[in-house]
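What follows is a set of notes on a single structure, which appears directly below.
Yeah, one chain of the complex is gone here, protein chain that is, but the others are all in their spots.
In this document, chain identifiers A and B correspond to the written order of the chains, with residue numbering beginning at 1 in each.
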Amino acid sequence: MAQRIKFYQTGTFTVGNRLLDETARTVQATLERDNSLTSGHRACQGCGEALGARYALDSAMRAADRKMVAVNATGCLEVFSTPYPETSWRIAWLHSLFGNAPAVATGVAAALRAKGREDIRVVAQGGDGGTVDIGFGCLSGMFERNDDVLYICYDNEAYMNTGVQRSGSTPPTARTATTPTVGEHPGNVFGQGKNAPLIAMAHNIPYVATASVCDLHDLEAKVNTAMSLHGARYVHVHVPCPLGWGSQPCDTLKVARAAVESGLFPLFEARDGRVTEVTPIRRKVPVEAYLKLQKRFAHLFKEPRDEQALAAIQAIADRNIARFELIDGAVA
Amino acid sequence: MFQVRIHGRGGQGVVTSAEMLSVAAFTEGRHAQAFPSFGSERMGAPVMAFCRIDEKEIRLREPVMTPDALIVQDTTLLHQVDLFSGLDTRGYLLINTRRKYSDLGLGDYVTRFPPHHLCTVAATEFALKHLGRPLPNAALLGAFSAITARVSLASVQAAIQEKFPGAVGEGNAAAAAEAYDSIRTN
Partner (left out) sequence: MLKQIEGSQAIAEAVALCRPEVISAYPITPQTHIVEGLSAIVRSGKLGSCQFINVESEFAAMSAVIGASAAGARAYTATSSQGLLYMAEAVYNASGLGLPIVMTVGNRAIGAPINIWNDHSDSMAMAASGWIQLFAESNQEAIDLHIQAFRLAEQLSVPVMVCVDGFILTHAYERVDVPAPEQVEQFLPPFEPVQMLDPREPVSIGAMVGPEAFMEVRYLAHHKQLQAIDAIPTLSADFAAAFGRNSGDLVAPYRTEDAETVVVALGSVIGSIKDTVDELREEGMKIGALKIVSFRPFPLARLRAALEGAARVVVLEKNLALGLGGIVASNVRMALRGLRTPVYTVIAGLGGRPITKASLRRVFAEAADDDLEDPYFLDLDWQVVDRELARAKETRRSGPVAENILRDLGLVGSHIG
């Protein structure tokens, strides 16, 4: 007698989804997956970006019926995937510069349109540095024109490829090579932050979503949804970096999950500038549970603990929870 | 080679004037070169445009330093800008005005020119009459044709109507014609 297992009973803890109905399994669980980013790349052990990219691109390839071109910004993903003379890409792939992936993708999409080949889809991807900092102007331009490009940002919250320097995405208090833990305010400053998904929504583009490698089903589904639409689309994926964050390689999913469950990284979807779906937090954890897993925040817990900073970070999480209504009953 | 320099203010169609003159010469099978002097001007600032006409290819690339004909579209430039620099006494001088030379403070200056090289044209008035707008450039080109005979009125009108199709072109062409006639009959 076969017992039907419901997804919530096993959740993402179930590798390969073998206990699930075939239709509910991830693309990665099928033999027909494209392996767009195949094995042999030089990513660090436990790299969240490699994981996220593999899931995202195979999902996109399936949705695009394998008619897809990828444009990659300079960064970890580009570097570890193409160690000359090898490439671990099995898809049509172009790397131009650090700050121009959105603009290059715009050009690719235009070329395909000129040739009457809009059936070939265009995906652009880059890290947080290439997306929210140096590539921001081009990203906004692509949004403004509503070019038919899906842009995926893999956010590991610093310029990892060049040695862990601070980016516009680095959270407050985090240690990086350019925000060292010395002086009166160790680590990154408490700035305004740069919420790329919200900025994308302000352009009223057809689809914006946040995703995390802790929920790979959700990541695949969001990419799939994005690919079912046309125009400018943006997916922002939270990807822990064990090296840069000082977390254990085996803890990547755990760290990512803690970010989501603390409220620091809300999961939501938006259409035409409005939030349409959120993933509720089933089991809220205090930000400490997340921060303690990473050495980049270790200075906050050294005696005497920086209660002020911890409270401020908790406030950010609580603000997210309220703003996106991540917990039933929580109102902004 | 015949060299023309046009002075006016931004917004008065000085550049267009030079361009149309070059097109007029072109329609007669000649070579012509027209270009403006640029500043980061806005409306109202002094502007110059140049036009060279020749039977053979024009290779020279410099502002017109020694004009054979000088066109002044706006008399408020007199005594403000060095308008007459390089103008030979054998040259032609056309001024957009209803006033007399003496009233413009040019009474002495114009005596050095042969009288048939000089003319004042109420170009702005002709423009207002035929076009409803104070843009004197077309009328001035009609006067230019009359006084220098370097291009025919018909060519000037053809150039005007190529640049401004429809009623605007017709109005401009009529202004040019009236300016032309007013010179011819003097």
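Going forward, a residue touches a chain if its C-beta (ideal position, glycine included) is under 8 Å from a C-beta of that chain, and two chains touch if they have at least 3 such contacts.
Note that the structure is predicted; figures quoted are calculated from it, not measured.
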Residue of A:Val27, A:Cys76, A:Leu112 or A:Cys241 in touch with the missing chain, whole complex considered: A:Leu112
Touch criterion as defined above, residue of A:Lys67, A:Arg282 or A:Arg319 at the omitted chain: A:Lys67
Options A:Ala24, A:Ala92 or A:Ala315, residue touching the unrepresented chain: A:Ala92
Residue of B:Ala34, B:Ile95, B:Ala127 or B:Ile160 in touch with the missing chain, whole complex considered: B:Ala34
Absent-chain interface as seen on chain B, which is shown: 5, 18-19, 22-23, 26-27, 31-36, 38-41, 45-46, 48, 58-63, 65, 80-82, 85-86
Contact set of chain A toward the excluded chain (per top definition): 66-69, 71-72, 78-79, 82-85, 87, 89-97, 99-100, 103-116, 120, 137-138, 140-141, 144-145
